[in-house]
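Removed: one protein chain of the complex. Kept in place: all other protein chains.
Every chain is named by a letter (A, B and C) in the order it is written, and numbering of its residues begins at 1.
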Amino acid sequence: MTVNVGVIGAGMIGTDHMRRLDRVVSGARVAAVTDIDPARAAEAAAGVGARALASDAEVVADPEVDAVLVASWGPAHAASVLAAIGAGKPVLCEKPLATTAEDCRRIMEAERAHGSRLVQVGFMRRYDTGYRAMKELIDEGAIGVPLMAHCAHRNPTVPEAYHSEMATKDTAIHEIDTLRWLLGEELATAQIIRPRRTSKRFAHLVDPQLLLFETESGARIDLEVFVNCQYGYDIRCEVVGEDGAVRLPEPQEAVLHAAGRSGSSVHQDWKRRFGAAFDAEVQAWADAVAAGRIEGPSAWDGYAAAMVGDAAVHSLETGEVVPTKVEERPDFYA
Amino acid sequence: MTVNVGVIGAGMIGTDHMRRLDRVVSGARVAAVTDIDPARAAEAAAGVGARALASDAEVVADPEVDAVLVASWGPAHAASVLAAIGAGKPVLCEKPLATTAEDCRRIMEAERAHGSRLVQVGFMRRYDTGYRAMKELIDEGAIGVPLMAHCAHRNPTVPEAYHSEMATKDTAIHEIDTLRWLLGEELATAQIIRPRRTSKRFAHLVDPQLLLFETESGARIDLEVFVNCQYGYDIRCEVVGEDGAVRLPEPQEAVLHAAGRSGSSVHQDWKRRFGAAFDAEVQAWADAVAAGRIEGPSAWDGYAAAMVGDAAVHSLETGEVVPTKVEERPDFYA
Amino acid sequence: MTVNVGVIGAGMIGTDHMRRLDRVVSGARVAAVTDIDPARAAEAAAGVGARALASDAEVVADPEVDAVLVASWGPAHAASVLAAIGAGKPVLCEKPLATTAEDCRRIMEAERAHGSRLVQVGFMRRYDTGYRAMKELIDEGAIGVPLMAHCAHRNPTVPEAYHSEMATKDTAIHEIDTLRWLLGEELATAQIIRPRRTSKRFAHLVDPQLLLFETESGARIDLEVFVNCQYGYDIRCEVVGEDGAVRLPEPQEAVLHAAGRSGSSVHQDWKRRFGAAFDAEVQAWADAVAAGRIEGPSAWDGYAAAMVGDAAVHSLETGEVVPTKVEERPDFYA
Partner (left out) sequence: MTVNVGVIGAGMIGTDHMRRLDRVVSGARVAAVTDIDPARAAEAAAGVGARALASDAEVVADPEVDAVLVASWGPAHAASVLAAIGAGKPVLCEKPLATTAEDCRRIMEAERAHGSRLVQVGFMRRYDTGYRAMKELIDEGAIGVPLMAHCAHRNPTVPEAYHSEMATKDTAIHEIDTLRWLLGEELATAQIIRPRRTSKRFAHLVDPQLLLFETESGARIDLEVFVNCQYGYDIRCEVVGEDGAVRLPEPQEAVLHAAGRSGSSVHQDWKRRFGAAFDAEVQAWADAVAAGRIEGPSAWDGYAAAMVGDAAVHSLETGEVVPTKVEERPDFYA
């Protein structure tokens, strides 16, 4: 069976997902595309042998469309996801699931009303081989009970449009989800500390930022977000437990000895670093859809990450420790 | 367009390729399967929604079959490849292309008679990201003119059926191809030196073996083949040039600090080490077939590797330096 | 010229320093030893061909003694150091310089009254090759202006006598000094956060602890202190600047591939990790004494570290950010 996917949003990430569905993922194809810019939808659709449709509603309702992939801009996500749930169709939604906690809750209510999971949120790091190996070692007890995590998320530079809250909402959101998943518990508080700012940034931006989280059980996480670090795209993660510590491997690059130095090139963007994780994510989703189930990061995960992000952003102004107010996880998402 | 593949051979590697075509590769499917054991062919075909056919000839002639994948045992390869060429269909042949130089030459003649390339040989390491990064650095001049290469190919253990010539023909053959490709020239001589044998092997087996090669330009290669090294599947490769050296990265595994040691797990088989390379190989082949071209390792590569292997095996008995007698590469394969 | 050293304190560290002076350091010897336990002093003195004396005062006053090494317990340090200054003799004092800020100030006053530096504090990490390489790279601008540092200080286990304040005063004190030195500025605030406690500790102990510091310029430091981490003695340090990041190398140990894993042994105590740094420290001190100068970490460094430590310990109870109240550095210590 081939899963016919309707794609909402034909921007950079949507186009990349269409290429992936068309040329990388087995057992899936793009059936329909829509975008707020009809010309862009038409061009994207032509490239993958799909039909361009006029609206989200048409995509969701299209009888050929088996499942929906939402890759529009964040504020539009909730409506598209709710429409897909309304039509009883599985939906893979790029992060964020929604831009307000209220919208996340509406999505969860709709999904529960439907009676089974339909929503997967695009937290693709859970499909990265390095994080998966860490998860496996933690789950098998190799480091004992986790007590701390040390992380960094660095980008070479960001454009002027990137503003201080995006350090949490667009950047740290990946670690927020990954740490919830690695540690198997919710983050109870968030705090942002402002180190001396780099001079190599647009004037309005608070960069770097140091995020601190406490989990329900009291484990502590520090996360450096530094989006103008100049030298590369560099992701670090170490979890420290009662019996040991496990960390992400350094990325697999050839080791060059030349001109008095030994070493490897550093990735310059997330595409090279997490390209295989995106592929694995969408393949797993297509396989699950074909098998009539949904397994990846859930609407609850999207909600909980959003709540943590809200708390962190609140702390960006005050510097105070802010409770995340994540409720107990409903049985539906257990 | 979906490429409909006819698979010849439903053993371990054939079955793995069918799973790959069915569930991993985009734009391809298994249309037909044959095997010397009809029951095995039937079972494999059922698993991927394909038809089981009675013979190679039927697979090759089947009108639905766009391209052929040969995964039978080595001695049967040549006939299947020649049949596919006769039908004008692209064929991906697992290594070896053929078990004699004469058969390789017949395949090349048939392909040239056809007028364009149809054959790709399954040297999947050319699709490994580590080797590709090395190739890229060498080609861009990062190490200058290559002068030497140091390699190792280690397996934890091999079964009793594995005999001494297989160290070259089944094991070192991968490095033989990879080094020809990395260095961009033919291997002119081969020699095998016998280190002290490990006691942890079946009595008949010469293990480890040290293979030495000289390229046309005089670069020297040493290659340790050690197929009962006990500790893991470990592949090493360093190329040393006039200006520097480049080597394969250590495989990407999580770094664990526990119980007084730091380090990573070592792969235990080629499936984990080169699984992604196999996926990339078959995807690239399917893409090329769909686009009406063949680009990967050619029949010439299969022939040249076989000639080098013959020379090495000859040296296994004598210990002498043996010329490989690889002729000049025909323009057809330039 | 041989520097004749009078050693005050013949416990574990004092005995190790005597061995070092006797057998490792060139141009120095132990001339006299004292200890609160006269028998221990006598035994230690006999082992290195020195005289056992009855008191600090006798050691300091001894005409053969050129320089004094203080290795008694912390509360006794100030009196011994002041006595040495009073006698105009150079003194190497194990950390802490004194247990109260008031005593540190008295030492600095006495030293200034003497007119030139006499005191070196035993912050031996400044002599570690890894930290020195970091310092060199930072000073030559390889990472640009420092903005953050991430550190960890892990011990396998500590005895029951180790209490929660020692995590700062005995353990983190090394990083406090090293970071002041690496970053070239004072630490302005300190805070201690309490992660979930490990179950593998004596009941009274807060372990691990997460220390946060802000420097005068606003750089931020996080430092994990975890003294019952079980797996080894593991010291991490990374400094992140505007243009790059530099970190301590992993310790130099042979890489073993065996039994399905690759990796190295982890140090089990500071003796192996920092033994060469201690040797270099005492050699440098002896050389400086012989040359009539004092160059290493000063009384000011001892004072500033103590002030930061006091602030951190204050935060251990409250969890609040505590100013360190380190004054401007006097010209005398510039």
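For the reader, a short list of remarks on this structure follows.
Criterion: a contact is a pair of C-beta atoms (placed from the backbone, for glycine too) under 8 Å apart; a residue touches a chain by one contact, two chains touch by 3 or more.
It should be emphasised that the depicted structure is a prediction, and the values quoted were computed from it without experimental measurement.
Partners of the chain left out, restricted to shown chains and counted across the full complex, are A, B, C.
Only one residue in the set C:36, C:101, C:137 or C:206 touches the chain that does not appear here, and it is C:137. The omitted chain makes contact with just one of the residues C:22, C:43 or C:58: C:22. Only one residue in the set C:12, C:161, C:203 or C:254 touches the chain that does not appear here, and it is C:254.
For chain C, the residues touching the chain absent from view are 22-28, 129-130, 133-134, 137, 142-143, 243-259, 264, 276, 283, 287. Seen across the whole complex, the unshown chain contacts chain B at 144-145, 147-148, 150, 152, 193-200, 208, 210, 212, 215, 217-220, 222, 224, 226, 229-231, 234, 240, 242-245.
Seen across the whole complex, the unshown chain contacts chain A at 230-232, 234, 250, 257-266, 268.
The rule we apply is simple: only the chains that are shown with their structure count from here on.
For the two copies, chain A and chain C, the CA superposition rotation is 180 degrees, given to the nearest 5. Think of the whole protein's Cα atoms as having one middle point; the chain whose own Cα middle lies nearest to it is A.
Spacing of chain A relative to chain B, judged by their CA centroids, is 37 angstrom.
Computed from the mean C-alpha positions, the centre of chain B lies at a distance of 57 Å from the centre of chain C. Among the residues of chain A, those in touch with two or more other chains are 243-245.
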